[in-house]
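If you scroll down you'll find the structure; I have some questions about it.
All protein chains but one are shown at their positions in the complex.
Letters A, B and C mark the chains in the order given here, with residues in each chain numbered from 1 onward.
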Amino acid sequence: MAKTVILGVIGSDAHVVGITILEQALSAAGFDVVNLGVQTSQEDFITAARDADAEAVLISSLYGHAEQDCQGFRERLDEAGLDIVTYIGGNLAVGQDDFEETRRRFRELGFDRVFDSETDPEDAIAALRQDLQIATTEAERHRVEG
Amino acid sequence: MAKTVILGVIGSDAHVVGITILEQALSAAGFDVVNLGVQTSQEDFITAARDADAEAVLISSLYGHAEQDCQGFRERLDEAGLDIVTYIGGNLAVGQDDFEETRRRFRELGFDRVFDSETDPEDAIAALRQDLQIATTEAERHRVEG
Amino acid sequence: MLRDEPIPGEQLRRIDEEIRGNWPTGQAVDFEEAIAFHESLPASKRFADVLEAAEKPLLQPRAGVPRLDDQIDLLEHLQNAGQADLLPTTIDSYTRDNEYEKAQQGLDDARADGEDTLNGFPAVNHGVDGCRELIEALDAPIEVRHGTPDARLLASITFAGGFQSFEGGPISYNIPYTKEHDLEETIRHWQFVDRLAGAYTERGVRINREPFGPLTGTLVPPCIAIAVMVIEGMLAVTQGVRSITLGYGQVGNLVQDVAALHALRSLGEEYLGDDVAVTTVFHEWMGGFPPDEARANGVIGLGGMTAAVAQPDKVITKSPQEFQGVPTKEANAAGLRTTRQLVDMVIEQNVQLVGVDRELNLIQKASRELIEEVLALGDGDVAQGTLAAFDSGALDVPFAPSDSAKGDVLPARDDDGRIRIFEFADLALSDDVKEIHRNRLDSRADTEGRDQTFRMVADDVDAISDGKLIGRPQGGD
Partner (left out) sequence: MLRDEPIPGEQLRRIDEEIRGNWPTGQAVDFEEAIAFHESLPASKRFADVLEAAEKPLLQPRAGVPRLDDQIDLLEHLQNAGQADLLPTTIDSYTRDNEYEKAQQGLDDARADGEDTLNGFPAVNHGVDGCRELIEALDAPIEVRHGTPDARLLASITFAGGFQSFEGGPISYNIPYTKEHDLEETIRHWQFVDRLAGAYTERGVRINREPFGPLTGTLVPPCIAIAVMVIEGMLAVTQGVRSITLGYGQVGNLVQDVAALHALRSLGEEYLGDDVAVTTVFHEWMGGFPPDEARANGVIGLGGMTAAVAQPDKVITKSPQEFQGVPTKEANAAGLRTTRQLVDMVIEQNVQLVGVDRELNLIQKASRELIEEVLALGDGDVAQGTLAAFDSGALDVPFAPSDSAKGDVLPARDDDGRIRIFEFADLALSDDVKEIHRNRLDSRADTEGRDQTFRMVADDVDAISDGKLIGRPQGGD
């Protein structure tokens, strides 16, 4: 059965391009995608994850304020009893910090994986397959690694 | 018989376009033209005027230093016994002064006519015809005035 | 039920009174007195006449600051140093959200300490008299440019204030701009705006209306932009608008841009009828700009070149400071002059490009399929058809944040850099058209030695700001 993932741009960020491409790529890869679109609050992510019985929440942020927008998100998921995979990706800090430092900070906020804005949709899909233990066909594995 | 006119760019000025167009226009209008080209000294103008038994000397200057280059020119012509029509035209002063003031200064230097850089070749030809008392055909007069 | 029918006179008056009650300055609007003011304006300020009589593309920038005196200074600079033919007044974001109170606070702050917290000119707060002072201060006609889904009060005040051109439309100022505005409601709101423009038009004051062609500004396939333009045009004509400027945003491929502008004009004339003056406006590149003024000037240069070949009636120019947001007035004027130099050098050359006709036919066929599907879905009613088409995805806009559009369509560039459709979703295009798009994208995939992939889409979005047209794989990948 197809796994359901929640997708959205957090905070007051209105960058729609990345998430649109990701939605299409996830759908094409066989996921059930709930795309919450831009300007999505923490509440909306949590409600949607619970309502859809989702297995993962993928958050996008491109305007540099992700750290504020994501404060306490993991804790609220835990309060809601949602033991769910969480990814975040995009331009996660204003200015160009060392990305490893950014990754560390967002791991501390509780995200399972942290991606930069250069990430291919295929990389996120490969990660989801691994984390959600979905079998990959040979052909797909080849494409993902290519 | 065709009247001979001397043409040249005075001083160390190397602007060749205006004088090239003027040479062609004068030739086409039936004058015998001696074009001394760019970077012509006062001596060269005087020698050429005497050698060619010219009726007019037309001096061009576009680099803004005409007043220095022309100091004493009329006096030298007089010394050489050359009672000859002299015109000057171009960008005669650095910066954009009032042209009437510029005209006055060059008239004082002894030039019979002073033209700005927007002058049509046809205007100079019409002036020469008048000053050298050359008859104009009806057709030509029409073109000059057009 | 929403229908594409003229708002009856009585209903128009009722809505007008209601919305004018939303903010104090609304009370100053008096239609008869406004007609008299428009009639007092010289011919050189009659927007529609000036635009429609032009012999070559007129240039117009974008510009708006909160204070009236500053706005006058800014527009004078663009008129004099920039040699703009037509002037803009860009409205602030609070007004776009109908938050007139916040706009007033921003205007008060700007007046008090000169600090601009507003990102445009709050025309509602300036009111009828403020608008007229602006109109009177400048020599050229001025257009209201904004991005307001519910622009009824803005239209009421700016029309009375002497503006004779008004950008926007129910699709083009909703789908690309907002997340939650209901499309049906937005169409109703724009029917009012168009009906008001129609009321002026009937009295001899032709208000020019300009649907916003670039939509999301991000690789929008020409057929989608053109379909939206024609639909918004039809909705406006129903309400009595008689001067319509259809818009199109540069995609950067010269042949496709020229073909699209020609297709836009011919389909506009075909669908909007003989009693409507249809003109076109070309927006210089609306996507991401290079973070470098020199490279930005290259992008603007291509825009000017395209305008010289396609010869739209109007060009909205960009500035070399586009990357950093709102430009200085000097940079804004520079963008105008760079464009002007290119247009003036190239327009007399009568440049003809090989392949325009073929691309024009493809764009026209696809645009017509979308328009006809909208009409069919509404049983001939374009308003109902629009709702149904966006609901089903038969009509869709790529990268639209709005919940009112599916946003499932994805574009990508082909091997020549022309925008094709990579993901059609439910878009109402024929198999013929789809096959051409797929084949063209296959050619690109072959060239790049990769499958058609979502990565192409992402690469293409960033390509021009990275200095190329097509997002080819880089050496490192």
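Operating definition for what follows: a contact is a pair of C-beta atoms (placed from the backbone, for glycine too) under 8 Å apart; a residue touches a chain by one contact, two chains touch by 3 or more.
Keep in mind that what you see is a predicted model, and the values were worked out from it rather than measured.
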Contacts of the unshown chain among the visible ones are B, C
Missing-chain contact among C:Pro6, C:Gly217, C:Gly298 or C:Gly393 belongs to C:Gly298
Omitted-chain footprint on subunit C covers residues 252-255, 290, 292-302, 304-305, 320, 333-342, 344-346, 348-355, 415-417, 464, 467-470
Where subunit B meets the left-out chain, the residues are 14, 16-18, 20-22, 24-25, 28, 37-39, 120-122, 143, 146
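As a convention for this text, only the chains that are shown with their structure count from here on.
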Hey, how would you classify the chain contact layout here, line, ring, star, complete or other? other
Report the inter-chain centroid distance for subunit B and subunit C in whole angstrom, where each centroid is the mean of the CA atoms. 57
Determine the centre-to-centre distance between subunit A and subunit B, using the mean Cα coordinates as centres, and give it in whole Å. 80
